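Up next, chain A:
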Amino acid sequence: MFARTVLGLLPPGAIATGRIRFEGQDILGSAESTYRALRGNRIGYVPQDPVAAFNPTLRVAAQIRESAAFHPRRAVEVCAPQAVEMLRSVGLSEPERRARQYPHEMSGGMLQRALIAAAVSLRPSLLLADEPTTGLDVTTQAEITNLLRSLQARSGLAILFISHDIALVSAISSRIVVLLNGEVIEHGDTRQVIGSPVHEYTRALVGATPTLPLKGMAR
Partner candidate 1 sequence: MTRYLIKRVLGVTLSLLVASVLLFATLNVLPGKASTAALGLNPTPAAAAAFNKRYGLDRPLVAQYLSWIGGVLRGNFGKSYQTDISISREIARRTPVTLELTSCAALVALVIAVPLAFIATLGRGTIVDLVATAVSLIGLSLPAFASATALVLLFSLRLRWLPPGGYVAPTVDLGTNLKLMFLPALSLGFVSGGLLMRIFRTGIVDALAREYVLVSRSRGASRGRVLWRHAVRVASIPFITVGAMEVGAIFGGAVVIEQIFQLPGIGSLVLEGIETRDYRVLQAGALVITAFVMIANLLVDMIAAVIDPRLRVTTER
Partner candidate 2 sequence: MRRRYFALGMAPAIASIAMVGLPTVGYGPARAAEGTLRVGFVDGPEGLDPAYAVVGASHQIIDLVYSGLTKLDNNANPVPDLAESWTADSTGTVYTFQLRAGVKFHDGTPLTADDVVYSFQRLKNPKTGYAYATQVESVAEVKALSASTVQFTLSKPTGPFLTFLAFPGNFIVPKHLAMSGSSLTSHPVGTGPFKFVSYSPDHELILEANQNYYVSGIPRLEKLDIKYIADDTERANALLGGTIDFASRVGAKDYDNIVATSGLAGTEKVGGRWFWIMTQDEKPPTNNPLVRLAISYAIDRQAMVDTLFFGHARPILGGPIPNWSWAYDKVTDIMPPHGDIAKARALLKQAGYPNGVQITMTLGSTWQNLVEQGPLIKAMLARAAIEVTLTSMENPRYMDLVWSKGDYQISNMYWLSPLADPDDFTYLNYRCGSGMNPQKFCDPKLDALLQQARYTSDKTARKALYTQATELILKEMPLVPTVTATMLDVFSTKVKGWEPMRTGMYRNLSEVTLGG
């Protein structure tokens, strides 16, 4: 829901209150046209379930090129990569063949990489990663995490990583915001939040994790 709130894609009937500041503006409650200009362009989105995120009847290539197709001017501006390039850039083998394939012919991990490539194809300043590794096996989880990390290192984009996995989060994040029932209950520097959690819920979260690797965090 959090990512959807940021994107202005809440289901009908859901109400968001407060403020969402992005690039210096409060975007919550903006007009649809404003949101559309942001989505895929300034803000990329990586969903939780890579298989459900693809339309089974369309080729992978056509779907990961959507951002560029929906923002043609921006695509020219940033020289958006072709589908094959995107797939190669996220480390998929045989990208030419993959590009012609349909979603059901690829694994969840591959699809998740493709989604990430799609989400950053227009060089957004923010990437919303909504539990991007939850449905994946441990090895693939690590691969995806590494991919995100290297992307960030390369392009300096901000990643808002949503997860229940406090160990993972503490390993990859610089700042942490703890949400409970849609309310912010604690936020701050990762080291600080993990090291000395204030709220009971955060404490429980941290306490439930046996060993926290409090080192090797990105920045």
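Basis for inclusion: all candidates are chains of the complex that A comes from, given by their letters.
Keep in mind that, in the parts below, a contact is a pair of C-beta atoms (placed from the backbone, for glycine too) under 8 Å apart; a residue touches a chain by one contact, two chains touch by 3 or more; residues count from 1.
Note that this is a predicted model, so its numbers are computed, not measured.
Enquirer: Could you check which of 1 or 2 is in contact with chain A in this complex?
Expert: Answer for chain A among the listed options: 1.
Enquirer: Please output the residues of chain A touching candidate 1 within their complex, sorted ascending.
Expert: Answer in residue numbers: 4, 7, 9, 36-37, 39-41, 43-45, 47, 49, 52-58, 63, 66-67, 70-71, 102, 104-105, 115, 118-119.
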